[in-house]
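What follows is one structure encoded as structure tokens, with my remarks underneath.
On to chain A.
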Amino acid sequence: MNVAIELLSAALLLVGATFYLAGTVGLLRFPDVYARLHTLTKADNLGLGFIILGLAVQADSLMMACKLLLIWPLVLMASATVSYSIARRADEMGIAPISGDGDSA
Partner candidate 1 sequence: MTEHLIDPIPWLIVLPLAWAAATFLLGPRRGARLAIAGLGGQLLLALLLAAQLLTEGAQLHAVGGWDAPLGIELVADGLSVVMLLLTQSVTLSLAIYARAYFAQTGQGAAAIWFWPLTGFLLAGMNALLLSADLFNLYVTLELVSLAAVALVAAGGGRAQVTAALHYLLVSLAASGTYLVGVALIYGVYGSVSIATLTPLVQASTSPAIWLAAGLMALGLMAKSALFPFHFWLPPAHGGAPAPVSALLSALVVKAAFYLVLRLTLTVFAPLAEAGADLLGLLGAVAILWGSWQALRATHLKTLVAWSTVAQLGYLFLIFPLLAPDGLALQAGTMQAVAHGLAKAAMFTAVGVLVLSTGRDTLDGLAGVAGRVPLTLFAFALSGVTLMGLPPSGGFLAKWLLIDAALRQGKWGWAALVIIGGLLAAAYVFRVLRQAFLLAPETVRFHSVPRSLEWVAFGLAVASILLGLRGMELIRLLGIEFAP
Partner candidate 2 sequence: MTLNETLPLTLLTSSLLPGLVIFALPESSISLRTALNLFGALAKLALVGVLLAGVQAGESYGFRYAVLPGIELVLKADALALLFVTLSAVLWLFTTVYAIGYLEGSPHRSRFFGFFSLCVTATTGVAMAGNLFSFFVFYELLTLATYPLVVHRGTAAAMRGGTIYLTYTLIGGALLLTGIVWLYSLIGQSEFTHGGVVSTLGPEYARQLQIIFFLLIAGLGVKAALVPLHGWLPQAMVAPAPVSALLHAVAVVKAGAFGIVRIVYEVYGVEFAQLLNLLTPLAVTATITIIWGSFRALFQDDLKKRLAYSTVSQVSYIVLGVALFGPIGTIGGLVHLVHQGIMKITLFFCAGNYAETLGIHKVSEMNGVGRRMPLSTLAFSIGALGMIGAPLTAGAISKTWLINGATAAGMDWAVWALWISSLLNAAYFLPILWRAWMKPLPATWPHEHILAHKRRETSWLLLLPPLGTASAVLIVGLFADAAWSPLAWAQFIAEREYLQGAP
Partner candidate 3 sequence: MIKIVYTDLRHIRSVLWRSVLFTALWWVLVEGRTDGWGMGGISVILSLAASLYLMPPTKVSFSSLGCAVFFSFFLIQSVKGGFQVAIMALRPRLKLAPVIMDLPITLPPGMARVVLANTLSLLPGTLSVRIHGDQLRLHILNRHLPIMQELRATEAAIAHIWKKTP
């Protein structure tokens, strides 16, 4: 396999992993449901996106790459809808967001 592709792939994978890490840390550190939903819908999805991209570049056929890439929008749609549903439910139940002014923990 082409070294360049391998390097590219590795880089993409590492970036993806970093996003995952961030997502997890966010999940643990963020103060309330709403904020945690942010990490889920953004960091983790991005992490997955990069990983998929990293794997897709080293796929041995175009179709395989397409199949990998197909997964990402599916996950995106799912997580957007789920986070919307959960946020909406939380709002309906009157769970107020924890509001800070910029540097609260």
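The candidates were selected such that all candidates are chains of the complex that A comes from, given by their letters.
Side notes on the structure shown:
What we mean here is this: a contact is a pair of C-beta atoms (placed from the backbone, for glycine too) under 8 Å apart; a residue touches a chain by one contact, two chains touch by 3 or more; residues count from 1.
Since this is a predicted model, take the numbers as computed values, not measurements.
Chain contacts in this complex place chain A in touch with candidate 3, from the set 1, 2 or 3.
Contacts from chain A toward candidate 3 in the complex involve residues 18-19, 21-23, 25-26, 29-32, 34-35, 37-39, 41-43, 45-47, 49, 61-64, 66-67, 70, 76-77, 79-81, 83-84, 87-88, 90-92, 96-105.
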